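Everything below concerns the one structure shown next.
Note that this complex is displayed minus one protein chain, with the remaining chains in position.
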């Protein structure tokens, strides 16, 4: 392996490759989540298997929440890159940091699924909300870096839309931090907040 | 992570990214199915290994059925997107719901493979057919949303072909529901129906 | 899920999506092979770990052979699709059958790695060579279907090159069948043939 030769700002084709690579990482991370759903072993007997499957409900909930959250992150990521048209080394690094967060998601998901309703659930919930908090912060950093003085934006990017995105993204970190804090008080409340945030961000909002 | 800024209808380039992301998810989900094929442990002795491999036949059948079903879903998905040319938030959500179903398929597949011919097979068959029923319903929702008043279709999309697709897709949910219902009567009949549906949808049909 | 609406011959853009989906499946199948390389457990002590790692040599050989074979298949697949420019339902099915073979490769690879030099190695070698034989046959079917009367080829596809490919591909099935047959006589000879075939096909050959 060599070293990254710096090329201050690269042409629009460059962001196409970043998007393609990121799409790949998002697609794989979202699909790997299913590996956390385990087939109950030796639960023979119809009612036994059904009961064993139902007993795994935290696994399904974690799967759904993480799926929704990664899905929303993908929608956001590719919305941003309809506005971002140039790339530099810092953007590549921030995007890599974001992808690091995305590829990590299956781990806290498995952690929550394994420890919910058992002792240790607080630690699992903290790691889960903490991961999303960090990702939300990196998302803001990436966007603010790209749109600072229109640095890397499409020349025709609408200023009102840029401001609207900046405003909307600012909600992410404090809301996930709230979920992180809630985990100290009530683990179910913290997890429910993550579900609610995924649903909230998934719904279209005319005013945003 | 921030929030999805709504952008009512997006240009044709937008569906290109949806297709690329969806292609990734389909490709990964279809390839992950192989992880359910387990190498028999400690089956030393030639005839023992052969017998151990043959005893796993439900695993291969489930692998083949799921492969065929995801493959057909991919063919259908990309056929639809030769006609769908615009995108909005609802289409993104419906497509995400569809991908949720696709990424989930390896789990019921593993479930059927583990419990066929054992007690619990009815539950496994119900989950398997149920998954495909839900996917078929979402496929119809996505298509009907997109083609309602030609909302998101290519301006040159042929009206006769649009009607033909709508008619053809309408068969999916009742047929998979039939398979779901059959599981209550006979598990083998239900699973055979899924195999037959995969084969049926895979064959070209001149009249459709 | 609906049903595939037939669209006799589709425009060149259609093969672009087939290539993208196939590229995804090839890339995932080739990368999943690494999951068969297991970290030796509890082999503490430097020399112990080294010995445990070296004792796994069949695993590495199987990994390398399968990597090379899938890699060569990818190179061939995308060479074909520089000549194939149109698509129809039969081509989609043949391509799906080919991808089925490709996604299956990690399973016989794990089988050989687990049973080489143990009783049961003959069965493993037969499954391994058998898989590659079937893939070679499907590759020939796909190509011959596409180039029959220039059916789906690029209008400017060079007739001499088309004949050269047809001739070269004809070697695949008998050579892998030879490896399959050899497994009955000598397992090492059969596996060595697979390694040799991967190397042989990987080397450029001016006369082909």
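Note that the chains are named A, B and C in the order they appear, and that numbering of residues resets to 1 at the start of each chain.
Just so it is clear, a contact is a pair of C-beta atoms (placed from the backbone, for glycine too) under 8 Å apart; a residue touches a chain by one contact, two chains touch by 3 or more.
All values reported here derive from a predicted model rather than from experimental measurement.
Of the listed residues C:107, C:128 or C:143, the one in contact with the hidden chain in the full complex is C:143. In the complete complex, the residue from C:18, C:33, C:62 or C:124 that touches the missing chain is C:33. Think of the hidden chain as still there; on chain C it touches residues 19-20, 23-24, 26-28, 30-35, 37, 39, 41, 43-46, 48-50, 53, 64, 67-69, 71-76, 78-79, 82, 132, 135-136, 139-140, 143, 161, 164-165, 168-172, 176, 200-202, 204-206, 208. Interface residues of chain A facing the missing partner chain: 1-7, 10, 13-14, 17, 20-21, 24-25, 27-29, 32, 35, 89-90, 92-93, 96, 99-100, 103-104, 106-107, 110-111, 114-115, 118-124, 127.
Please note the rule applied: only the chains that are shown with their structure count from here on.
Geometrically, the chain at the heart of the complex, using CA-atom means, is B. Here the CA centre of chain A is 35 Å from the CA centre of chain C. Residues of chain C in contact with two or more other chains: 28.
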